[in-house]
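Below: one structure in structure tokens.
One protein chain is absent from this view; the other protein chains keep their places.
Labels for the chains are A and B, by order of writing; each one numbers its residues from 1.
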Amino acid sequence: MSSRRPKIGVYVCHCGINIGSVVDVPAVVEHALSLPGVAIAREYTYMCSDPGQNLVKEDIKTSGLNRVIVASCSPRMHEPTFRKTLKEAGLNPYFLEMANIREQCSWVHEDHAKATEKAKKLVEAAVAKALVLEALEEKEVDVIPSCLVIGAGIAGIQAALDIADAGFKVYVVEKTPSVGGHMSQLDKTFPTLDCSACILTPKMVDVANHPNIELMTYSQVEAVEGYVGNFKATIRKKARYVDVSKCTGCGVCAENCRLAGRIPSEFDENIGMRSAIYLPFPQAVPAKYTIDPERCLQLSKGKCGKEGPACAEACTAGAVNFEQEDELVDIECGTIIVATGYDVFDAARKPEYAWSDYANVITGLEFERLVSASGPTGGKPLLGRDKKGEGGYLPQKVAFIHCVGSRDKSVGNEYCSRVCCMYLAKQAHLIRDKLPEADITVYYMDVRAFGKGFEEFYDRVRREGVRYVRGNPSEVYKKNADPEDHTLIVKVEDTLTAQALEAEHDMVVLGVGLEPRHDVREIIDLFKLSQSTDGFFMEAHPKLRPVDTASDGIFLAGCCQGPKDIPDTVAQAKGAASSALILIASGKVNVEAQVSVVTSSECRGCGFCVEVCPFGAIELVDENRMGNIVKVALVNEALCKGCGSCAAACLSGAIQPRSFKDEQILPQIAVLGVRT
Amino acid sequence: MSEEYEPNIVAFLCNWCSYAGADLAGTSRTHYLPNIKIIRVMCSGRVNPLFLVNALQQGADGVLISGCHPGDCHYLEGNFYARRRFMLMRKLLEHVGVDPGRVNMSWVSASEGAKFKEVIDETVAKAKEAGPMDQFRRRQLNW
Partner (left out) sequence: MVDEKKLREKAKEVLAREDVRRLIGWKRGTYGYESAPAVLKDASEADELIFDPTCVQNPASFITLEEKLPVPRGQDPDTRKVAVLVKGCDSRAVVQQLVEKAYDRDSVIVLGVPCTGVVDRRKAAKMFGDTSEPVLIKEEGDKFVFTIDGETREGSKAELLADKCVRCRFPNPLIYDELVADEVAVWGADEFADVDEFAKMSPPEKWKFWEEQFSKCIRCYSCRNVCPMCYCLECVVTKQKPQWTRRSTDVSENTAYHIQRAWHLSGRCIECGECERVCPVDIPITTLNRKMTRDVKEMFSYEPGVDVEAEPLLSCYNPQDPEEYIM
């Protein structure tokens, strides 16, 4: 089978009736047989099936085929399938060329005759390219047996624990001072009404204590370079101004802080207050205090009071250190999992709901903090407290509004946030639980109770006397100007009774949706991720590869990929960990074979390709050209992704991406350009 | 025999966005004209503008490059380079006397199957208006 002359086999698939009912497959087969180099041409119903693939394998073995054309669906569908077929038959998998006569022909053209003519042309172009295909070698690189997990919410925590339990090293980097993410802000979770902190804190503690996990909180990834199996990351460990080896988490510093109770707490969604030196929440892991450099008087103004910083004085362990600096740490790892989570929709963008105007219009996340036992009101849904946090009233008539910032073209979020129907039902239940006499109404467009136990929970909540009114409120406003009267009017049409309502409530909870993190651009630039149309990170394939990204070795987990609830997040985190473990456990990974290569005798060392390469995969090196030292380009095959920008920049045509060389594209143009 | 002129369009689609968008048009069974013949490249940045000239020389009546939207290139920057090259080559061809309606570029993402159809319709319409490309057509050799 070492004949140098190309011997091409062409296989035209019917794909059931998908292709066969539009394209005259036998005619395409006949045309293929007339083309130069084609030794065999066949048709079959389903080329991707076992018998279909066996046709190819048999012909390779018995007829000595050395090039294979499959005219069928898109190569984006089955190129890997047929490459494997060739490999199993002993033929280099890069001698395959596919002609897309389904997605780009039979499925889109109504005129059968024209579709058939086009299919013939596409096969002809594939044959023209196949004549100049080359055998390519798939190279292997080692995988460093470790993982870098970005983000320590429930997704990051779960993924880290799984990989660490499997026996491999994990670096976990978390931007905020504590792990836990948004889940730590929640009170009870639907539909089981598990206490969020109770189920989360054991995992938080595990992450901090696991021997295989190196946890870096209050840290951010600054730079990432490398390729699958061999990433290098620089992590900035921000200065806490507290020596964590000395801090016992006793809290005396925060009590004595001159700004105690005067700084809105991010964890409490600005409803509760904290000091400049703070622990985000009582169960924070690690339980080490952090100083906010922007609010701390000593750090921002250089002077704290007449006697100096009160925290440093109060601390018996001497842990406060204003001289502390950020630390830069370099790590190497084989895989990366991005689990950076979400931000909630900013309710100020729906001014008609008056969230910015009235203290008794709150978001779903603010609600969680209100009803949380460790929250600013000790779990009582108190509204209207004064500046000292005293007083306030319990609401009597509560409204919950669905779809705030989701399913809404006007704010640019067309998608459904998936969790709001259920969390609002849960929140309605919590109000019923805490205020048995309260009047509770939920204004909804739909109720999406799709998961395990969801429908049953929704039923229960309605049986508890929560009224569900189908209508999307147009406005929320104060009933009158009386400062003692907290009544808000919710203007809505009850679409099931066709009645316009101006319902009175004294607390309105907006079911804000989930959005991509507002600093998502930074993460995208660091890891070269793509965004889907909704702005969340794009997975490699929406159906079959939900945790992979387009960059090998980098995986996604949790809401950064799309809104989802806790069980789905945990499942996806485990999926991402598993994908990372495949690489780590096998220890080796194949790198892209279709990379660029330089014909150095044609290279004039101008460096255009070096400038153009988005991955810095090319450099100019010395070459000895018959005694003269000249500069020529050289490609780092592990970094090259095969995009071919270099080839278009090269005036000499000296650098070409394998399988997409000029000499492989020009024959296709020659066939397809001719008008018949 | 007066057959109505049907332009032949050669299109270079980038694998990650536009080719996927074309596939989506297929999965959604969006119908468009069969005048277009697609060549798959990994990135719009791969497209040497001389491919367009070569296609026109071979007999194509119109050419199209389609890639990811600026900022979304799977390879980060390829489409930015492609954009610069395309804008210049279009001017050069216009200077030589090639109807600029023959030389087209578009941004079609993997989720824009419907847009892909619109792009094809517009490309074919422009090539139809420009008439058959006979200006510097290569002589076909019949061995």
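We adopt the following convention: contacts are C-beta pairs under 8 Å (C-beta built on N, C-alpha and C of every residue); 3 or more make two chains touch, one makes a residue touch a chain.
What you see is a predicted model; the values in this text were computed from it and never measured.
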{"item": "Among the chains presented, those that the missing one touches", "value": "A, B"}
{"item": "Residue touching the undisplayed chain, where the options are A:Ala481, A:Leu544 or A:Leu651", "value": "A:Leu651"}
{"item": "Residue ranges of chain A at the interface with the undisplayed chain", "value": "601-608, 611-612, 620, 625-631, 649, 651-654, 661-663, 666"}
{"item": "Missing-chain contacts mapped onto chain B", "value": "49-50, 53-54, 57, 70-71, 77, 80-81, 83-100, 104-107, 118-119, 122, 135-139"}
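Convention: only the chains that are shown with their structure count from here on.
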{"item": "Residue numbers on chain A that touch chain B, as the complex places them", "value": "74-77, 100, 102-105, 107-111, 114-115, 117-118, 121-122, 125, 528, 530-533, 550, 594, 612, 614-615, 641-645, 647-649, 657, 660, 662, 665-666, 668-670, 672-676"}
{"item": "Chain B - residues contacting chain A, complex", "value": "6-8, 10, 15-16, 19-20, 22-23, 25-27, 29-34, 37-43, 45-49, 51, 54-61, 72-78, 81-82, 85, 109, 111, 132, 140"}
